[in-house]
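A single protein chain has been removed from this complex, and every other one stays in its place.
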């Protein structure tokens, strides 16, 4: 049998004028939950790919880049080995999986409002969670993360915000504001650190990343932006660590390698000292964009990605 | 008047299953030279964009990233301020432009086999060359670069190879082999350095980059791969510096900043010490791919990108 | 909420250089049967759309055109009101549905080799079959149609061949040959007629249609090609009636309207006398292509659509 041309394509546009395209080999899951439209597509190039409201979240082929980049810089920026961690969002369970690599961790809470997405990931994406949901240290809750943080007094050594960007005015907006980050800070232990995904860092598309960076600087003493190229997104992606004591920008490659050896069981595929240097070494035009951004995102003036 | 949907699109595929797409606002130039198919497209997102044989070479919007990344790491890796430079390929004149920023340079030769492309760029891309072709230090030649190097005995402090990848078996193949790099090395002064563009560095598409890296290690004492995300390509792009005395991997951010201040007139938009750290800090999986690549590219066994 | 751009597209190419594209609103079913890849897509423009091996078969929005065009010209070309009918293929059940509109019909057999497709259509495409599978006159069999005809001696007043084109060498090829059409002819009653879908009739893509037309002329005394534009295909589609006694080309609009009034219960949406005139009035260049085609398709020299 001759191999046919791919006939179904997924287009992820950044503007009306540019985009990245994937051949769809097969649609494994497509449904609408109470909160969002969910697809698990088999893309020809990257294998199983989670898509929420039309935006790629992660793919089997390169999720190690995204999830290692999201978790480890923050987990290595806590003052002492982290014992407790909170994941806000993180439906696939891969963020949890990376946290559970730390034997020091005794408690890992994940709060994702959309229980249906989590169930679909449990069933269809075992390659991503790899049993993380069954770890005895794990607690999964399905509720609004802000309400959870407001009512709880528990403190964590590490909190990571692994959320989709706010594509429209709605509850997600309230998880990208100075008030929310203040709440996160107050739920961190004195040596704690948070990390988050913070949007694209490609030329001309930096306003989300830089506004969040600016906003966090109002709340945390130490804020360090970094980026990693996520292949299936077709663009470098921004992340930020905000911490109380340890500044990732002052950790050199050797120190990072030593911390990894010390804190993590097994070996990583993406992150190490040189990768740290790569990711935190923001190119000149990105640093300039950060330096000139003045916008602080607040509950009264939230950020919506259009 | 309502703004219409873009109706012409340029698709740059990396495999049959993935690609990057650009809305074409207008075709400014389209012609066939003796050597290749040439287009200068006005893309909606990046302005004027040079396309050779269907592959994007550079765009007005982000060419500063590509050209600064190609030139400066090598020009900063010469033993002493470079006085002479040779560009192999480099049709737009922007590579030349970056070289001419160094007041120490008294002679800059560009050998591009396709005089028609150079003429088109002179006429239509003044934003890129910015007068570089008219600089009295410049000499432009249209001939086969390998033949030129073979017959000449002149030595340069810096040589940069700014060529399209060999998309088919042909003369370009002979500019990506151990024999050719040996010739380049022999035309460098004792403290000289070469740089080159070396293909994509995205996950799963690393074989060109790593094979060239491996091949150069047979020829040069010091070989340092690095990468920069080029927005209009939709992928990070690999470059390599191969030098005789100075190792870019041993230049820290401060040293790079000092060299830039010392050697370059005016300020750069992309490259500086932190960018150097970013670019040379190759992520773990790329270093692993380099370490395990065994292929040496030779005249007898050339590399063809498919 | 702002309406997002469609991000998943289905491309149906006729050549490597031209195609028709549909935004996919949702994938309702996607699976692989023993025989073919099956999708039921919700297209934004046409509603539920059945796709087999990457080729659109029919859509909710315009299937009345395809199925009325396939069935009625043949059912109106039998000598006397048809009493029995055989559908070869016809998975959706809509071909059957059109046949069952004739109160004269007491027996309607459908032989579709792929029982899984039929089950999926029963469940997911009630808009198409509208209960045809439950009609007491209906008998559905899942076996090879040629083997079925070879072993049976039953004769039908009408036989229709509603098959996908043979995209590769395989059993389907054997249902588009002179030998197979001879078998069909022998299973028709003396006044019987057959009809079939016979590929595109757009300019430059006529070879399938004309070869089948030429082949049928070796077998049947009367052969009449016709066409209908099927919107979701983006091309006019060819059909052929081959009959023993009645020539559709000699039925004028008034006669067709009278036959419809006489034989069919309820009213049709697409077919009537004027539509008959439209469909059988093949444009000059199509008639010329038919007249000059010499190829006869045989078991030994089958036809494969590439």
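Labels for the chains are A, B and C, by order of writing; each one numbers its residues from 1.
Definition applied: contacts are C-beta pairs under 8 Å (C-beta built on N, C-alpha and C of every residue); 3 or more make two chains touch, one makes a residue touch a chain.
Predicted model only: the values in this text are computed from it and were never measured.
Judged over the whole assembly, touch between the missing chain and the shown ones holds for B, C. Not every partner is drawn; the one left out touches subunit C at residues 5-6, 11, 15-23, 43-46, 61-62, 65, 202-204, 228-229, 231, 234-236, 253, 268-272, 274-279, 281-285, 287. Contact between subunit B and the unshown chain involves residues 1-2, 4-5, 7-13, 16, 24, 26-28, 30, 39, 53-54, 167-168, 306.
In this text, only the chains that are shown with their structure count from here on.
Separation of subunit B from subunit C in touch steps, taking the shortest path, is 2. Mean C-alpha positions place subunit B and subunit C at a centre distance of 56 Å. Look at where the CA atoms of subunit A average out and do the same for subunit B: the two points lie 33 Å apart. Rounded to whole angstrom units, the spacing between the C-alpha centres of subunit A and subunit C is 51.
Multi-chain contact residues, meaning those touching two or more other chains, do not occur anywhere in subunit C.
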